[in-house]
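Reading through the structure tokens given below for one structure.
One protein chain is absent from this view; the other protein chains keep their places.
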Amino acid sequence: MIGLLASILDGVLVGAVYGLAAMGITLIWGVMNVINLTHGAMIVAGMFGLYFLVAALGVPAYAALAPVLVAGFLVGLALYWIAVHRMVGQPPLMSLLSTFAVNLVLIGLGTAAWGTVLFNVQVSLPGFSIGRYTFPGTHMMAAALTAAIAGVLYLFLYRTRAGKAVRAVAGNRDAAELVGIPTTRILALAFGLGVALASVSGALIATMFPFTVLSGDAYQLKSFVVTVLGGLGNPTGALVAGIALGLVEGLATPFMPVSWTLVIEFALFVVVLIALPGGLLSLRIRRRRT
Amino acid sequence: MILRRPFFWIIGIAMLAFAAAPLGKNVELRESLVLAAVYIILASNLNMMLGYAGYVNFGSIVFFGLGGYFCLFLMSARDWPLIPAILAGGIAVSFLAFLFGIGILRLRGVYFALATIGVNEAVMAFVNNFEPWGGATGIYLSTGIFQQLGGPASALWIVYYLLVATMGLSLYLSYFVKRSKFGLGLLAIGQNEDAAAVLGVPTPRYKALIYSASAFLPAVAGGLYFFKGAFIQPPDAFDLQLSTEAIVITMLGGQGTILGPALGAFLYEELRGWLLTSATFSSFQLVIAGALLLVIVLFAPGGLMGLLHRRWPNLKRFLE
Partner (left out) sequence: MSALLEIENLSKRFGGLQAVGSLSFTVVEREILGLIGPNGAGKSTVFNLINGVFAPDGGRIRFRGADITGEPPHRVARCGLARSHQIVQPFIGMSVLENCTVGACFGRGNLPLARARETARETAAMVGLGDRLETPASQLTIAGKKRLELARALSAQPALLLLDEVLAGLNPTEVDHMIGIIRAIRERGTAILIIEHLMQAIMSLSDRIVVLNSGRKLTEGAPAEVARDAQVIEAYLGDPELAKTLKGRKK
């Protein structure tokens, strides 16, 4: 029983990072109605970024997060201009395909360069033990940093002019243009932020688990499940839903082989999409009114 | 009268040419044409969902794989002959697709696309654990299986001709659908689903129907393809890369057109052969596919047929 509880709590910690990754997707979707299918590749890029900085350049792991974040942002800007800019007014199918195409290129290059080799970033951090169970220090640190980053994002969106502009464009792009907001720049900014979130969450995952070039797919899927659970376009929802998913994973891992967790997550994804288009949080709202 | 339309005959003649090309003896050519035929079957069926109704099916390979599994299972465990087995596979997969479709087609655009990947992954994981179908090992057909078609050599030729026939049927199916009232409704859905519904197009039913219809021939092709190899296992049957390439091929040739997927398949094969001096770099295959897709989506969303139609508008009457 305690073992199960420990597993669940650990799941919550890891789930927070899933939530962070999902915030990347939901932000981009909310602002420009684009599903960023390069998300998985960018998570992997964050993982490799961290690995490179730590293993090749000897940068301490948690200090390396900052350059990964910044690099992710810049790459996001580039991706926006390459694949998304022209697609913004068009049917969502087009941006889906264009980001999908970029993802193919990135993952293809990655597998060509590094194959399916398993990489691991050694981060030693004292854990927290209760009896026989240890909560890895890396997990606690990752959750804490997630909270910090989410906090900074919140401050940005609600306390700065640029953040307000992002929310304005998300609400009504035409109206935002009319009041003089440079929408194209804001869209690029939002995309950059979304990708930055993806890469830094990848880096955080790399501090906790080993990874390969192909890990991106699994984490991209988890990000989409979380995004849908939390309600598209809702960053807080994404964080909450991420923790919820981590909880579910913690509940399930002692009982079933890993290959089934993905299937369950997919099933959950499809069920939630069909039954609850507004995400889990829409349930809360509905109950409040009755 | 459709028989008067030149395009109908163009398809027919092209199919005959395709079938006759290896002249009944050039095995190397036949093998690369088999691959081309599979690509064309996958792409032109996918095209009906993507190019007509505007729904991207990322996981369309699941029809191919399931069709292969049904066929090989019926042949090995129940001693069915080839033709009934592939047809049963086709019908079973279409039926399953219809059931699934009613559920996931409630999802719009992007969500649907993601859900289709989910369906593929879920089916693959399920089959991996499904003992009656060999689980992770898969199904092996005994070598005697080719005797029913006159021995291995002639069996391979028969399978080839059946694949060409399936390819021809795929092209004709997409042609007849496009020219029908059903097709008009699908195209309206692809343009603007809400406006189509307001005009009376029964969107849920039409979407489920085309999803199911687009599953039949790929399932048949799957049966033929895996029968030919006498062996099927989950990673080969449900290889997402194939459906990804089918999408690229469709966009490259021209989504929404009949010839588009066929042209796209040939172009893609040529381009790939030209750019890849060594076939072992399968990862570069994806890079090329991705780069091609990006260029098409950004600069020529109508694909090759789109470019041709714009340059020579009169061509539309002969080559769709």
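Letters are used for the chains, namely A and B, taken in the order the chains are written, and counting of residues starts over at 1 for each.
Here, contacts are C-beta pairs under 8 Å (C-beta built on N, C-alpha and C of every residue); 3 or more make two chains touch, one makes a residue touch a chain.
Fair warning: this is a prediction, and the values are worked out from it, not measured in the lab.
J.: Need the list of shown chains touched by the one chain that isn't shown.
T.: Across all of the complex, the chain we cannot see touches B.
J.: I'm checking contacts with the chain that's been left out. Which of B:168, B:185, B:218 or B:303 qualifies?
T.: B:185
J.: Using the definition of touch stated at the top, determine which of B:44, B:170 or B:203 touches the missing chain.
T.: The missing chain is touched by B:203.
J.: Which chain B residues touch the hidden chain?
T.: Touch with the absent chain occurs at residues 180-181, 184-185, 187-188, 191-192, 194-203.
What we mean here is this: only the chains that are shown with their structure count from here on.
J.: Suppose each chain is reduced to the average of its Cα coordinates; what separation in Å results between chain A and chain B?
T.: 33
J.: Which of the residues in chain B end up touching chain A in this complex?
T.: Going by the criterion above, the answer is residues 54, 56, 58, 103-104, 106-107, 109-111, 113-115, 117-119, 121-122, 125-126, 128, 244, 247, 251, 281, 283-294, 297-298, 301.
J.: Report the residues of chain A in contact with chain B in the complex, numbered from low to high.
T.: Touching chain B: residues 35, 82-83, 86-87, 91-94, 96-98, 100-109, 111-112, 221, 224, 228, 259-260, 262-263, 266-267, 269-270, 273-274 of chain A.
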